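Yeah, one chain of the complex is gone here, protein chain that is, but the others are all in their spots.
On to chain A.
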Amino acid sequence: MEQSRPLWDNPLQFVFACISYAVGLGNVWRFPYLCQMYGGGGFLVPYFIMLIVEGMPLLYLELAVGQRMRQGSIGAWRTISPYLSGVGIASVVVSFFLSMYYNVINAWAFWYLFHSFQDPLPWANCPMNRNYTGYMEECEKASSTQYFWYRETLNISPSIEEHGSIQWEQAVCLILAWLVVYLCILRGTESTGKVVYVTASLPYLVLLIYLIRGLTLHGAVNGLVYMFTPKLEQLANPKAWINAATQIFFSLGLGFGSLIAFASYNEPNNNCERHAMIVSLINSATSIFASIVTFSIYGFKATFNYEDCVSKVILLLTNTFDLEEGFLTADNLEAMKNYLTSTYPNEYTELLPQIKNCSLEAELDTAVQGTGLAFIVYSEAIKNMEVSQLYSVLYFFMLLLLGIGSMLGNTTAILTPLTDSKFISTHLPKEAISGIVCFVNCIVGLIFTMEAGNYWFDIFNDYAATLSLLLIVLVETISVCYVYGLRRFEKDLHVMTGHKPSWYWKIMWAFASPVLIVSLFVFYLTDYILTGTLKYQAWDATQLRYTRYIYNSSLFNF
């Protein structure tokens, strides 16, 4: 008996699935960083141009291919041309790499979420050392949030060669994260379709709460003003444009095969053109929304640290010179420092190395991205808010939803070709295939729970998907336009959506997007070649700072 292909219950589930997949952690922790580095408000110009030139056309292309071929990535490309089935296999392999390391982030989010139910929050204070005479030295020199991340969460080793042992706490959280993913995908679109209602919409609720909380925090305006003032001279910097293109490309999740898989469960007459535009616009709008929240949090944290620094200086000076309480204030500090220098020159010069120069600019300038932003900077800001447990729970729950939403897309990209293949699906039921995929990924993912795991994570994060995806999407575009034929594709779209694609889409597919991808590809290749030996940042527990080590090829002798 021939089973008909499972479908989404309604088009809304499909849109939500795409949004939940595309809106991921990158919108929260990468876009604000790029905005800050490349000209603040001015970065939006290259961002939107790239969205129109590259984002929307490529997204529409992938959705249309999936919807037309009604198969996962391997089957779809094989249908276009048997010589192209390698593209599908490449997509599945890249998705596999991604799902191996991405779920570790969900494990960390679970760890922080479970630790948020304590008063005070465990990263708010330094733990004490063995003799109870003071705080742990590593924590005193760094900060309590950094200590919690590097020591208590990761227990990081000084370099990638020292593997250390598997941290059982992290391993257990990783297993839980995979169980959650398994629960969501085990029935295919039936279960995934219901879950995406939650993973797509709840993060917006949390972001809204954080927006209101963030904007009302003391000092938030400093952050917003500083970050959003456009520094238009950055527009001349080619890196700004390259990063805008890269961000659009990877944020939409093109090339993994997930979009093709999602679209293959659509009704054949679904209007994927409209959906492609909606999804890409919502993705970009969410990035901007999240960066407003992030910048107000930055502003709050920077102002808090600045005022803390100033009050420490005031205390130091008041104690040393036995001045009256309240003699020195934040406003007259500079003037009084000059007065003290002239009145007590000897003692003042003795004291000079201890007096820090507090600067709000310097605090705001610390640009952080990635796991550092999500787990160190945000938790530092949260610990200073009132009712910090509530905000902590909300925040890490949101990170979880975003991460799981993206994982659903990745695992669907791997599972759809597997369940499509008649050979496998006759021998094993759907639940067993999903179970095996989750199990294998989980076992491999245990590498990232070792002491050196975060360094391996960085390797995968930086190099596993970048060049491969550019190549995959380039081949996809060229094959649809020139191998399959633009006219044939036009006709298919006419059948599916009811009208022919306008000249704008055709020009983008045939010329603009391929040219853009080729230039990105060339740029990254030359960048790798010119960098020479690749370096990574290691956390040095003895000196409490980052040192750069070279990747040693011998580290692969496990």
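Everything below uses one rule, namely that contacts are C-beta pairs under 8 Å (C-beta built on N, C-alpha and C of every residue); 3 or more make two chains touch, one makes a residue touch a chain; residues count from 1.
Please note the rule applied: contacts and distances are computed from a predicted model.
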item: The complex's invisible chain, by UniProt name, from "WD repeat domain-containing protein 83", "beta-fructofuranosidase", "Collectrin, amino acid transport regulator" or "Trafficking protein particle complex subunit 8"; value: "Collectrin, amino acid transport regulator"
item: Candidate in contact with the missing chain, chosen from A:H115, A:K231 or A:K506; value: A:H115
item: Residue among A:L12, A:M128, A:I278 or A:I507 that touches the chain left out of view; value: A:M128
item: Chain not shown: contacting residue from A:K141, A:H163 or A:R187; value: A:R187
item: Contact residue for the chain not shown (choose from A:L179, A:I212 or A:L525); value: A:L179
item: Where the unshown chain meets chain A, residue by residue; value: 1, 110-111, 113-115, 117-118, 127-128, 132-134, 172-173, 176, 179-180, 182-183, 186-187, 191, 318-319, 321-325, 327, 429, 431
